[in-house]
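Since the structure comes first, as structure tokens, the remarks are kept for the end.
Apart from one protein chain that is not included, each protein chain of the complex appears where it belongs.
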Amino acid sequence: MQFMSDNAARVHPKVWAAMQAADAPDSPYDGDALSRRLDSLFADLFGRPCTVLWTATGTSANCLALAPMVPPHGGVVCHREAHIEMDEAGAPGFYLHGAKLMLAEGEGAKLTPSAIAAVIDPIRNDVHQVQPHAISITQASEYGCAYRPAEVAAIGRFAHERGLRLHMDGARFANAVSFLGCTPDEACGSGAVHALSFGFVKNGGMGAEAIVFFEDGLADVVRYRRKRAGHLQSKGRFLAAQIVAMVEDGLWLDNARAANAAAQELGAACAGRLLHPVEANELFVRMTAAEREALRAQGFSFYDWGDDAARLVTSWSSDAAHVSALARAVAAL
Amino acid sequence: MQFMSDNAARVHPKVWAAMQAADAPDSPYDGDALSRRLDSLFADLFGRPCTVLWTATGTSANCLALAPMVPPHGGVVCHREAHIEMDEAGAPGFYLHGAKLMLAEGEGAKLTPSAIAAVIDPIRNDVHQVQPHAISITQASEYGCAYRPAEVAAIGRFAHERGLRLHMDGARFANAVSFLGCTPDEACGSGAVHALSFGFVKNGGMGAEAIVFFEDGLADVVRYRRKRAGHLQSKGRFLAAQIVAMVEDGLWLDNARAANAAAQELGAACAGRLLHPVEANELFVRMTAAEREALRAQGFSFYDWGDDAARLVTSWSSDAAHVSALARAVAAL
Amino acid sequence: MQFMSDNAARVHPKVWAAMQAADAPDSPYDGDALSRRLDSLFADLFGRPCTVLWTATGTSANCLALAPMVPPHGGVVCHREAHIEMDEAGAPGFYLHGAKLMLAEGEGAKLTPSAIAAVIDPIRNDVHQVQPHAISITQASEYGCAYRPAEVAAIGRFAHERGLRLHMDGARFANAVSFLGCTPDEACGSGAVHALSFGFVKNGGMGAEAIVFFEDGLADVVRYRRKRAGHLQSKGRFLAAQIVAMVEDGLWLDNARAANAAAQELGAACAGRLLHPVEANELFVRMTAAEREALRAQGFSFYDWGDDAARLVTSWSSDAAHVSALARAVAAL
Partner (left out) sequence: MQFMSDNAARVHPKVWAAMQAADAPDSPYDGDALSRRLDSLFADLFGRPCTVLWTATGTSANCLALAPMVPPHGGVVCHREAHIEMDEAGAPGFYLHGAKLMLAEGEGAKLTPSAIAAVIDPIRNDVHQVQPHAISITQASEYGCAYRPAEVAAIGRFAHERGLRLHMDGARFANAVSFLGCTPDEACGSGAVHALSFGFVKNGGMGAEAIVFFEDGLADVVRYRRKRAGHLQSKGRFLAAQIVAMVEDGLWLDNARAANAAAQELGAACAGRLLHPVEANELFVRMTAAEREALRAQGFSFYDWGDDAARLVTSWSSDAAHVSALARAVAAL
């Protein structure tokens, strides 16, 4: 009974079907019919024009999205526990050619204008200090917390005032939208975001994420950067197929709803133990080592979170019986 | 009737089957059972110990293979028409942090010790000039020519004498081995190569190549570099599954034989027009613009090669009837 | 009456004399007689073998020193207020090709083994997180505090246990040695340091710092990196001349003693206001805005340090009358 991560979950049958349907010769790279549909597909989804590039991983999506926003001598403000800071092996340093991550604080791994200001206001406007060029936020955050539309919009206004661009790491964007009950555009602050890494791998896909550029010109640079990074797959139609399958009939939202519902069920059982509100598909649950051992002895697998807590992650394919069993087991601790 | 490229060909049914069989939860990244089989699988194939990492593309395979061999201030000798020089969008400059490609000449895009010496001998041994650290050769070459085992071994000895490491871009390694009728190890000069990019995408795979390290220690660096480049896919088992399916029952060689046989059939029809001997699955065929137009009018698609020639590429899935039709059409020109 | 910084102070007459004596044709770059003396000159000074390269600035000295210690995918632990983090415009990100600075805490901008451990112990030993490869400490620190020999030695032992190399930013190394009353080698923890940036520009030089490598092999890489960074000046004899003039008759220590003595005189007058003990030639002095204005009205120039303090810096050429005047003025506040 697996609650380790959503990143190793199964591939959805509709995604498999779409990939197999794509197995006929077409133009290589992103010249195929499916890849060419992405711009309009996402423009419809977001209700605003955009340019969309696929890539295989969240790390490459985040770094390619930031690449045209931040010069090598610039910086990106992100949360101290952002994925780009903690878990991407220094990929931003690689893709941005040594640009700097500027670490801000914030409850639940969420940023606010004032938290960002606390980082950048002390930076002297001289050549001795790295100047910020962009902000990166994660929707839902690394602690499973969703930015409300107004919160993203406020960060967007702040970014605009300071001449910064705004990137959103949406590895679990679908879970955030599902929780918020808003439109995808609203979850991006209604136009506040310049580039969104829209994740599918954790949500039923196999190996395809979408980078959605809402600002003209950014994607044109990234086309070169993607190839230069070895991420322009020759059989790109199989990545596009995954994304189309996830988006066109709302599968992305259905899958996220299922994962979130499982998380809510667990969350109810964990009331009083939660380190963060349950808003997406991750739970951070206060739990002694003995309690964790007891759960593991019952067949549940999950990561420790520090010495006093566990991280539980649900996915679109979490087994309902397993979820209920874990909920009961936690309640019984 | 498509003879454009092998890089957009279909995925082999056995590869599909292996991928689907892998669709059960397992450890993420490369901790799954399939990824953990790769070292021994390739050690058996090559008859010598090796460490194997998967990656999605040939460009990333080449660059990650070179990364631990060449410091940022160093250089790599390759052919003037090598894929890493011509068609990877400067990826070596990115992955090697500005290291330099040093361009050598050679018939059929193949290097020889003397061609390499002609490039590196004039380099003064001082800090004003970039010093070579590695050699990269392509098996089969960009013109479809295979290095004979003794040729690779000679380059290996030369590399050893000069203190250089040897990389082999094996995007079409299978086609070369099939043509040569030798073992995979012999096609690498019997231990001459330090790292091989072993390609599967053009040969029936979907999006997985193997980087095979024959020298201890190189892979340990590349594990970090792969993650840092965003190429460590979380559902890596689907890449490993492709590779295992291609290697374990000899599918890689069966597919290459089919592609090569199709190329030979075309080659016979093109006798007298060939710019290079047909040794793998690519043909470079002298042909006027009118002749090319005539072929296209009959439904054949392929790339022009300069003003006076065409490039014809076969694959494991080339339709036998299409191949024969093209052979007849060329013969009838 | 200038107490802004030592980095714009005058050039010592003996340095001028040595530079002019060097104005005869000699081999370019570092092939001249003066450059070739540096290894033995510093070996005598430190009592252990070393290899010495000159460069024009402290930033390039620090970054070149670190370059052979830290791969692009690695990290360097330094203090949160280290010069390499705060005031070098991201130069480490440039020279180390995107490697990461890992920020540790510590009183007076000094690190301790436990402060370093607090940063690196939580780093998981997996490819998703950047691994530390080196530690950089500043002697004297950015707050003018000197590491005691035993403190450096303890950091050295810690570094050795963890497989890390140790760099010392010695922009004000002379001031530290003067304060400590120990040998230069002791100020480096008696062999604990692998590479030292030994500063002269703030201490009577014009534009020359020495990078002193105590570990074999590092300098050989840096010779290439220095040229590649455009820091191999063709008339290098003028940089070597400055360094030789500073070192051979103990001018470096004489100048530091003068600067430190001036700082001590001011320190006595600032008793009760000091944010940090005065151990080198910088004072951080609690002072209201009105007090600072009063001093400036009397003709003293210096930097504010935040809202409630001033930074006062003395140098080898601080005018004794100015120093006494400032001491009296502060005492009279």
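Residue numbering begins at 1 within each chain, and the chains themselves are lettered A, B and C in the order written.
Assume a residue touches a chain if its C-beta (ideal position, glycine included) is under 8 Å from a C-beta of that chain, and two chains touch if they have at least 3 such contacts.
None of the values given here were measured: they were computed from a predicted structure.
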**Fill in**
Missing-chain contact among C:Ala8, C:Ala150, C:Ala271 or C:Ala320 belongs to C:Ala8
**Complete:** Cross-chain touch to the chain not pictured, restricted to B:Met69, B:Ala89 or B:Ala174, is B:Ala89
**Prompt:** Residues on subunit C that touch the omitted chain in the whole complex?
**Reply:** 2, 4-5, 7-11, 16, 20, 23-28, 55-61, 63-64, 88-91, 93-95, 201-202, 206-207, 224, 227-235, 238-239
**Fill in**
Had the left-out chain been drawn, it would touch subunit B at residues 72-73, 75, 86-90, 92-94, 96-100, 127-130
**Request:** With the missing chain put back, which residues of subunit A would touch it? List them for me.
**Result:** 71-73, 97, 127-128, 131, 221, 223-228, 232
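In this text, only the chains that are shown with their structure count from here on.
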**Item:** Centroid distance [mean C-alpha coordinates] between subunit C and subunit A, Å
**Value:** 42
**Asked** Taking each chain's centre as its mean C-alpha position, how far apart are subunit B and subunit C in Å?
**Response** 50
**Request:** Find the geometric centre of each of subunit A and subunit B from their Cα atoms only, then give the gap between the two centres in Å, rounded to an integer.
**Result:** 34
**Asked** What parts of subunit A, by residue number, touch at least two of the other chains?
**Response** 88-90, 93-94
